[in-house]
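One protein chain omitted, others in place.
Labels for the chains are A and B, by order of writing; each one numbers its residues from 1.
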Amino acid sequence: MSSTPKATDPSAPLFQVEDLWVRYRMRYTSFEAVRGVSFNLGREKLAIVGESGSGKSTVGRALLKLLAGNAEITASRLQFGEVDIAHADEKTMQTIRGARVSMILQDPKFSLNPVIPVGEQIAEAYRVHQKVSRQEAKARTLDMLAAVQIRSPERVFGQYAHQVSGGMGQRIMIAMMLISNPEVIIADEPTSALDVTVRLQVLAILDDLVRQRGMGLIFISHDLNLVRSFCDRVIIMYGGQIMETVAAADLDNVQHPYSRGLLNALPSLEHRRPRLPVMQRDPSWSRLQKEITP
Amino acid sequence: MSSEPTAAPAPKQPFLTREARSPREAILQRLGIGALTFLGNRLAMVGLAIIVLLVVLAIFAPLIATHDPNLQNLRGARLPPSATNFFGTDEYGRDIFSRIVHGARITLYIVGLVTVTVGPIGLIVGAISGYFGGFVDTIVMRITDLFLAFPSLILTLAFVAVLGPGLEQAVLAIALTGWPAMARLARAETLTIRSTDYIAAAKLQGASSWHIIFHSVIPMCLPSVIVRLTLNMAGIILTAAGLGFLGLGAQPPTPEWGAMTSTGRAYMLDSWWMVTFPGLAIMIVSLAFNLFGDGLRDVLDPKSN
Partner (left out) sequence: MISVQNLDLAFQTAAEEHKVLNAINFEVAPGEVFGLVGESGSGKSTVLRCIAGLYRHWTGGISVDGQSVAGRLTKAHHRKIQMVFQDPYGSLHPKHTVNTTLAAPLRIHSIGDIDRRIVEVLGQVGLPTAARFRYPHQLSGGQRQRVAIARALILEPSVLLLDEPTSALDVSVQAEILNLLADVRRARNLTYIMVSHDLAVVAHLCDRVGVMQQGRIEEVLEVPTLLAGEARTDYTRILFEASRRYDRSMASSLAGAAKTA
């Protein structure tokens, strides 16, 4: 089920981010969650990896301007295709969210409405952006449920969020987020709450759909091991900044001491070590710095 | 967080931000930070100010009141507010201002007595019921149902029928109908708390159930119970005023605000000051307790904002 990409030039970047800053204004202080982040997203699977507090989730939400009211988003360039997101108003953003850029969150328990059947929610998501009849929306929903490998779409259509397992819930979320054929998906820890075997299946579905439709995927995660085999490129963040950007295949050759430290600190099934090397945090990493690009 | 001692004496850090060095310091720091948060809440400070005023009035009533609250002067009955009688006089010529000032004592008495009874009893019963669950819980909950079924008015009538009308009967009735709500609140909190890991850890250390209830469960219930108590105080004042209004609580010549409003009702059209000032007093103090309770909740339970 492929569809032609909306951008005219297939090799043009979908997202262009230059010097993105996110500051939270609080009563007596301000806090910089994202400090000078720059990257481009093409038709690829781009991972943003970091520990808690690194700012990775904030970046994802900033791209859709989905942050709290006291968050100040500034960038010298924040461009989605032809849309200048940095200066776009809420009305413009609403035409983009869910229609051209979708977001998948971590736990379907919290992102699915508990009192409406899941199929209705998907159909509703479709009808927000497309003026179609209910029957048409339902038909498209069933198609979408089949596309995410759900074997009895009719039955699942009428189920409630608490009746579906974690893996199925995430697949329902994927269906909901992809039904309007977006160009980009931002996935924030989409498989962290899932068992490891279910995780693979959900990722495979995401993998296929992204490839078939020529979409761009931003995959936000703390799991370096996972992204090295799933994604094409990896951005490593710490303290609101990008420490390093590498191709996933080159992860073993990362240069920045933080990236090295992160990689080494992971317990590995490939080689067992009696002690895990503990990362020595260098305070200079928190200062504004130039990133290491390949 | 703490400054290491160096060759030159290190600058002393302000008390609230430095590392606590003893259990007492830790508790004082927490109280200090809580107090600062409270002080930053303007409305809550207004509430507190009014409550402080109420307490001052109660303590120094004889000094603040301009007249004897019970001194009748039939020739000066139902006089409007003036320089001599700030709030006017009632149907017996008694100075309303002085009666309101002395009435503050009664208001505080009622609120204090009810709160001090209802709080601890409700908290302990609720925590025990929630923690043990099962049979104990069922029994306690049915008992609270019994008490909840009675409106305080009916209960006071019952007490009055047996014991005769009076302030103590009103207080008893309000307390008896008020504790179940507190118990239910404590029970609800306890139900959440008892399945936490820190309670499991305490059990694993061999702590007895009573030890766990008093050391771990009740401290976690305290914030919501305290807040509910302060918010309740407004309701207590209004209930007591209502009972006084019906002649069931404080008896004449006691200057209880509700009773004053009640008797003033008959003269409302000609002598509005007889109803208005006691009524205003009730309203302002109820509001004050509400604002205070809100501020307290912001300090004790910040995430419920």
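Basically, a contact is a pair of C-beta atoms (placed from the backbone, for glycine too) under 8 Å apart; a residue touches a chain by one contact, two chains touch by 3 or more.
From a predicted model like this one, the values you see are computed outputs, not experimental measurements.
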Exercise for review: Identify the residue among B:Leu74, B:Leu204 or B:Leu269 that touches the chain left out of the display.
Suggested key: B:Leu204
Exercise for review: With the missing chain put back, which residues of chain B would touch it? List them for me.
Suggested key: 1-2, 19-23, 25-26, 30, 196-198, 200-207, 211, 215-216, 219-220
Check your understanding: Footprint of the hidden chain on chain A, which residues?
Key -> 51-52, 149-153, 155-156, 166, 168, 195-201, 203-204, 207, 222, 224-226, 228-230, 261-262, 265-270, 272-279, 281
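Here, only the chains that are shown with their structure count from here on.
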Review point. Between chain A and chain B, what is the gap in Å from one C-alpha centre to the other?
Key: 51
